[in-house]
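Pasting a structure below so you can have a look.
Of the protein chains in this complex, all but one are displayed in their positions.
Letters are used for the chains, namely A and B, taken in the order the chains are written, and counting of residues starts over at 1 for each.
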Amino acid sequence: MDYIFHLTTLSSIFAILAIGLNLVMGYTGLLSVAHAAFYGIGAYASAILMRSQGMNFFVAMGLGVLLSMGVALLIGLVLSRFDGDYYALASLGFNVIVFGIMLNWEELTRGPLGIPGIGKPKLGDHTIFSNMEYFFFTLFFLIIIYLLARLITRSSFGRTLKGIREDETALQVFGYKTVYFKLAVFVIAAGMAAVAGSLYGSYITYIDPKTFIVMESIMIISMIILGGLANNRGAVIGATFFVLLPELLRFAGFPPDIAAHMRQIVYGVLLILLMMYRPQGLFGEYKL
Amino acid sequence: MSLKTKNLEKHFDGVHAVDHLSIEIKPGVITGILGPNGSGKTTLINVISGIHPIDGGEIAIGSQTFSSIKRHEVPDFDITRTFQNVRVFEQMTVMDNLLVILSSRSVLTSLRQRATPKQLDRAQEVLKKVGLWEKRNSLASKLSYGQRKLLEVGRVLAMDKKINLFDEPFAGMFPEMVKRVSGILQNLKQCGKTIVLIEHNMQLIRELCDYVIVMDAGKLLAQGEPEKVLAQKNVIEAYLGE
Partner (left out) sequence: MDFVVQLTINSIIAGSIYTLMALGFNLTYGATKFFNLAHGVMATIAGYTVFYFSSQPLYISIPAGIFAAGLVGYVLDRTIYSPLRKRKASNMVLLVASLGVFTALESLIALKFSSQHQSLPEIFASVPTFNLFGGSFTAIHLLIVASAAVCALGLHALLKYTLFGKAINAVSDDEEVSKIVGINTNRLMGQVFFVGSAIAGVAGILVGFDTVIIPIMGMPLLLKGIIAAIIGGLGSLWGGVLGAFLLGFVENFGIWHISGEWKDVIAFGLLILFLIFRPQGILKKS
C-alpha cells in the first residue's frame, strides 16, 4: 500500500510538470525542451533555502517558484523571438546550460554530489512524513495547479495562445504583441514546474543534477504527447502512464535494469506510432 | 482616411515585386487592384500590413508617413485585411476564431477575462452576417474552402477598421457566397469604410469598384474608372500577354 502511495505521489508530481508544459506546448504550440531546468531550479532553490537558512517548506517553495519564474523571464525574452525547430533547439540549449550550472557551481549546489537530507514539509507542528500523507499533500498542489491551468486555458488569454499556435503572423496583424503572450505562458509554466521541483526534493529528500537533464525534459514532452496535446486531463493521464509503465514491465517479469531500457524503448516506439497514426495523442485536441 | 504609397519598393532575391509604386487609395470607396499573376498585388498588401518589411519608399496613412510598419501596429493605423491563401486559425472553433479577434490585447486583462456578453453578441452578429452561425462550434479546419474565406471576411468585420484590404475574397466561393460577400462589401462602403479589393473577375470589378488600379511587374500600369481602364489597350495586352 505504501508503495502505491509512492507511485501516486510521483504521478502527481509529473502531472504538475506535464500540465505546465502543456500550456506551452499543447496550447501555444512551442516545443520547449527546457522544462526540466525549471523543475530543477525549483527543487534546488527550495532545498538550499530549507537546509542552509532553515526555512519553512512553503516559504522556500514560494521563493523557488519566484526564482524559477524570474529565470524563465530572462530566458523567455530570448526564446520568444523564435518558433518551430529553433525554439526547440534554443530551449534545449538553456536546459543544458542550467544543468551545467547545477553540476559545476559546487559552492552552491555541491555539484554531482547533490543535496541530501532535504527536510519534509510541516503543517503546524505536524511533519508530513508517511507516503500516504505526502500523497495527499502533493495531490492538493496538483488540484490547485490543475484548476489554475483550467482557468488559464478557458480565459481569453488561453484562446490567444491557441491563435499563436495556429498562425502567429496572422494574429500579429490583428494587433497582438504575441511575444508578451509567449513570454507570459513560459513564465507561468516555469512557476508550475518549480512547484513540482520543491515537492520532489522534499519527498525524495535528495536531489542531484542528473534528475534535471535534457532527457527528463524529453520525458515530460513524451507524457503530454501521449496523453494528448492541449488537454489538461490528457497531461495527467500521460504522466500517470509514464510513472506506472516501469512497474507494469516489472510485473511482467523483467528484471529492473532491463525494465529501465524496456521502458525507454516503449516510450520511443509509442512516440513514433503516435506521430504516424495519432499526432494529437490519446485525448488531445491539437495535432502537431 | 486615405492610404498612399510613395515610391514603395519591395524585392525578393533581386526581383522587384513592388517597384517604386506610388498610388493613392481614396477614402470611402471600393478600389480594385488588378493585374496578372505575379504583378505584386498581394505583396503590396503584405507590405502595407507589415508582413514584409518595406525596402524603400513610404506609406502614408491619413496625415502620417511611415517607412516601416510593425505587424501589431497595423490595427492602430485603422487597417485590417484578409489573406489570399486562407489563414484562419484551423484548430480552433469558428466562434473562437472571432472571439480571439474581439478580446483584449493585454496579457493581464485577457488572463482575467473570458468572453464578455458584448463580445459574444458581436461575434454572433458577425457570424450571422457571413452565414457561419450554424457552424460556430465546428473547427475551422472542418469548413469548406469557401466557408473559410467567409470566416476571413468575418474577422475583418469583427476588427471594424476604417481601411479594409480584401485579397481575392471571392476565390473558390459558390455563387450565393459571392453574392453575400459582395453585399457585405457594398454595405461596408455605405458605412463610409475604405475598401481595397484584389480581384481577377472583371464582372465583379465592374459591379463593385468605383476606381481601379492596374499593376504589372510591380509597377503602376493604369488607373481610373473601371470601364475606361478595362478598355485601355495596354491593360488588355498585360492580361493577354500572361
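Everything below uses one rule, namely that a contact is a pair of C-beta atoms (placed from the backbone, for glycine too) under 8 Å apart; a residue touches a chain by one contact, two chains touch by 3 or more.
Since the structure is predicted, the reported quantities are computational estimates derived from the model, not experimental observations.
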{"item": "Chain not shown, its touching partners among those shown", "value": "A"}
{"item": "Selected residue (touches chain absent from view) among A:4, A:59 or A:78", "value": "A:78"}
{"item": "Listed residues A:104, A:130 or A:205, member touching the removed chain", "value": "A:104"}
{"item": "Candidates A:7, A:73, A:96 or A:204 - the one touching the absent chain", "value": "A:96"}
{"item": "Residue touching the undisplayed chain, where the options are A:7, A:66 or A:288", "value": "A:288"}
{"item": "For subunit A, residues in touch with the removed chain", "value": "31, 78, 81-82, 84-86, 88-90, 92-94, 96-97, 100-101, 103-104, 214, 218, 221-222, 225, 258, 261-265, 267-272, 274-276, 279, 288"}
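Following the convention adopted for this analysis, only the chains that are shown with their structure count from here on.
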{"item": "For subunit A paired with subunit B, centre-to-centre distance based on mean C-alpha positions, whole Å", "value": "42"}
{"item": "Subunit A-facing residues of subunit B, complex", "value": "49-51, 71-76, 80-81, 83, 87-92, 96, 99-101, 103-105, 107, 109-115, 155, 159"}
{"item": "Of all residues in subunit A, those that touch subunit B in their complex", "value": "152, 154-157, 159-160, 162-163, 165-167, 169-178, 180-181, 184, 285-287"}
